[in-house]
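Structure first, then comments.
Omission of a single protein chain aside, the complex is shown with its protein chains in their original locations.
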Amino acid sequence: MTTHPDPALRETPGVVPQAGPSEDWAPGVDTVPRAAGTPEELQPYAELGLRDDEYDRIRHILGRRPTQSELAMYSIMWSEHCSYKSSKVHLRQFGEKAPPSDRLLAGIGENAGVVQVSDELAVTFKVESHNHPSFVEPYQGAATGVGGIVRDILAMGARPVAVMDPLRFGAADHPDTARVLPGVVAGVGGYGNCLGLPNIGGEVVFDPCYQGNPLVNALCLGVLPVDRLQKKDATGPGNIVVLMGAKTGRDGIGGVSVLASATFDEGSEQRRPSVQVGDPFMEKLLIEACLELYDAELVVGIQDLGGAGLTCALTETAASAGTGMRVWLERVPLREPSMEPHEILASESQERMLLVVSPDKLDAVLKTAEKWGVWATAIGEVTAPSPDGQPGRLVITWRDQLVVDVPPGSLVDDGPVYARPMREPADLILLQADRAETLPRPSNPDALRETVLRMIGSPNLADKTWVTEQYDRYVLGNTVLAQPEDSGVIRIDERTGLGVALSVDGNGRYARLDPYHGTKLALAEAYRNVAVTGAKPIAVTNCLNFGSPEDPGVMWQFAEAVRGLADGCLELGIPVTGGNVSFYNQTGAAAIHPTPVVGVLGVLDNVADRVPMGFVPRPAGDHDQLF
Amino acid sequence: MPRVVVDVMLKPEILDPQGQAVANALPRLGVSDVASVRIGRRIEIEFTGEPDLDRAREIADKLLANPVIEDFTVHLVEADETADARS
Amino acid sequence: MPRVVVDVMLKPEILDPQGQAVANALPRLGVSDVASVRIGRRIEIEFTGEPDLDRAREIADKLLANPVIEDFTVHLVEADETADARS
């Protein structure tokens, strides 16, 4: 049931062990029966980031202590990153205040929002952060950031057609910026160029507040025929669960390394890298393979593997369908055979997708994977909800040992939700009192000249060509506007000339002074940038980059920013269709400026009518420019 | 003049897409007995004076390798083992 | 298990901009006694059976090196000299 990229090396089809899990305890593996029999065993839940009450809740849900694998899964799914536990209560406003829209085919909660733009076509777009990894390993961090957002777009049934990259670095003349910036730019370019996605815009901002915590946000735009929209639901008991793409290795499992069994030696810590390495070539093949599967209607459900790897993909697909799932974990193709169950479940190896396939289509799916040279392996099957109407359970075995038996919804939907304390930062009044009017102004021509020169020479206003030249803007042949324009414009239908305009903007300094209005300003800027091309803005995405939510001051900034964006969207009459929250952007106790980055998407019925920044002779003879 | 060679390889647990692509291509060349290929960098450093292993190690650590994903080793070679004189 | 290592370096007459960039960066790290830096590839091949130097040479000649611009050498190393076990 596995295809190998090269037929010559293909393994003989594995037989799915149909027997039930064994009741014996396997040495070294923490099984469900073992967990039930050893309720007092101490578990490192605190090291995994779970609070006492969260751990108690897990025990309550399961009626026993969790196994190692289950503990790893809960710790990941209930983390801030996956559960949005601090932001959820605020983000609701995006839905509550959203104007009614008949264009929205998928909204918040899906991998990415999908907006219909013509009778036949829809577009999907989303911006996401990859800040921390990009500080540790700038090239790979940025590269895998692009790779991750592209898979989100792909999972909706869309062909990815363009990327953008809002970036923020520390001071331009700081030695560490010389390490981080070139690496990040090369990584964004290396991955996007190799995938064949034109880069149509972004931001490069320098501010000392990002010195130890650069912001690497990546946006991807995709296009799909309306009837190709994909769902993540693992519907249909008996359907096969297929893992497609790269092999699974120990990428990005630093977090769960405390679960290493005692058999691991001293050096084992070293074996658990928190950095992921991307393979854009594999992702390109994965894209083509997925699109071929969609067009042939071979998949029932699909989900990308992102931050929480298999754990997230398995639980989300099952939970959203209310079904259960039976998974044979040893069937996951591994890069390192010594991986343990909890490591396989937590791995963040890139370039993987989870498919739900009806049994009669399995062969065709494996053939398509083989044609494109990617692995595809049947690792499990969808099981029925329980007879009493309760959702099914996620049951995972490892070499016949039962290692996971959980209600999938408990990981996805029943995670903790916090209304964290908020307080206006104490220094805000002082900051706001330091008004622009009180600043010294150039009062004579020389001072004015000096000010102008200083502005022209400042990194934030300088020409960005050094960055943007490293990105392919031409590939796919549909780029109508890109750098240095206000918005990127992409033709999405060669026949009709239909196209979309996209802009991403943010200003951490404004948001620091007033997060509510600062966020509205970011929205307004992106909205204007799209509108001046001649496009009609129709949808919003956002990436909210903030410090620690456990800091009441940061939490207040966050709440204000969300309120500002929701109100702004209400006033402009366009919905937020998706986004991403990135907390804990700080060095020690010092948080970055609150940095909401807002992306606006607009539609152009005919891209030939776009208005570029410069003067352009029109066929009609009149020249026009909008400001 | 002897040189210092720094070999930088991805840590074994880190994905090496390059090595993998080469390994996957080998069957088409009729090669089927290769289990794995890993690709790293070989850096040859020539000093103005005596070759200095410690100095080379320092350069490798600071500049040539990223310890988060790579390991390196440093050793001396005689000039005639290096690129200048190959079969 | 011993492995075969193929070292591929640009021919000496071919400009190596990457090596040059590293050499140029060294003074900023306080290193001033380096005369030149050349950067090539180190390829570690693991065979399913016995390591096969001739086979490796053939692979290098066909695929791993481009004879127009590169030279290569091939040698055996014990596993403990390779990436798995570094200081």
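By letter and in written order, the chains are A, B and C; residue numbering begins at 1 in each of them.
Going forward, a residue touches a chain if its C-beta (ideal position, glycine included) is under 8 Å from a C-beta of that chain, and two chains touch if they have at least 3 such contacts.
As a working rule, contacts and distances are computed from a predicted model.
S.K.: Can you work out the missing subunit's protein name as recorded in UniProt? Choose among "ABC transporter ATP-binding protein", "Peptide/nickel transport system permease protein", "Phosphoribosylformylglycinamidine synthase subunit PurQ" or "Dihydroorotate dehydrogenase electron transfer subunit".
M.R.: Its record in UniProt gives the absent chain the protein name "Phosphoribosylformylglycinamidine synthase subunit PurQ".
S.K.: With touch defined as in the header, list the contact partners of the absent chain among those displayed.
M.R.: Displayed chains contacted by the hidden chain, ordered by label: A, B, C.
S.K.: Just to verify: which one of A:G107, A:G202 or A:G373 makes contact with the chain not shown?
M.R.: That would be A:G373, which touches the missing chain.
S.K.: Consider the whole complex, including the chain that is not shown, and state which of A:T177, A:N239 or A:T479 touches that chain.
M.R.: Spelled out, the listed residue whose C-beta touches the missing chain is A:T479.
S.K.: So one chain is hidden, and I want to know which residue out of A:G196, A:P459 or A:P552 touches that hidden chain in the complete assembly.
M.R.: Here the residue in touch with the unshown chain is A:G196.
S.K.: Over the whole complex, note the residues of chain C touching the chain we left out.
M.R.: 10, 13-15, 17-18, 21, 41, 63-64, 66, 68-69
S.K.: List the chain A residues touching the unshown chain?
M.R.: 186, 189-190, 193-196, 279-282, 284-285, 372-373, 468-480, 491, 607-608
S.K.: Please give every residue of chain B in contact with the chain that is not shown.
M.R.: Missing-chain contacts on chain B: residues 17-18, 21-22, 25, 28-29, 39.
The rule is simple: only the chains that are shown with their structure count from here on.
S.K.: Using mean CA coordinates as chain centres, what's the gap between chain B and chain C in Å?
M.R.: That gives a centre separation of 5 Å.
S.K.: Centroid from C-alpha atoms only, then distance chain A to chain C, rounded to Å. What do you get?
M.R.: From the centre of chain A to the centre of chain C is 37 Å.
S.K.: Touching two or more other chains, which residues of chain C qualify?
M.R.: Residue numbers touching two or more other chains: none in chain C.
S.K.: Would you give the residues of chain A that are in contact with at least 2 other chains, written as numbers and ranges?
M.R.: Where chain A is concerned, no single residue meets two or more other chains.
S.K.: Any idea which chain B residues touch chain A in the complex?
M.R.: Answer in residue numbers: 10-11, 13-17, 20-21, 24, 27, 32, 66, 68-69.
S.K.: Can you name the residues of chain A that touch chain B in the complex?
M.R.: 5-6, 8-9, 136-137, 140, 246, 249-251, 270-273, 275-279, 281-282, 335-336, 349-350, 373
S.K.: Which residues of chain B touch chain C in the complex?
M.R.: Going through chain B, the ones touching chain C are 7-12, 19, 22, 25-26, 29, 31, 33-49, 52, 55, 58-59, 62-64, 71-73, 81-84, 86-87.
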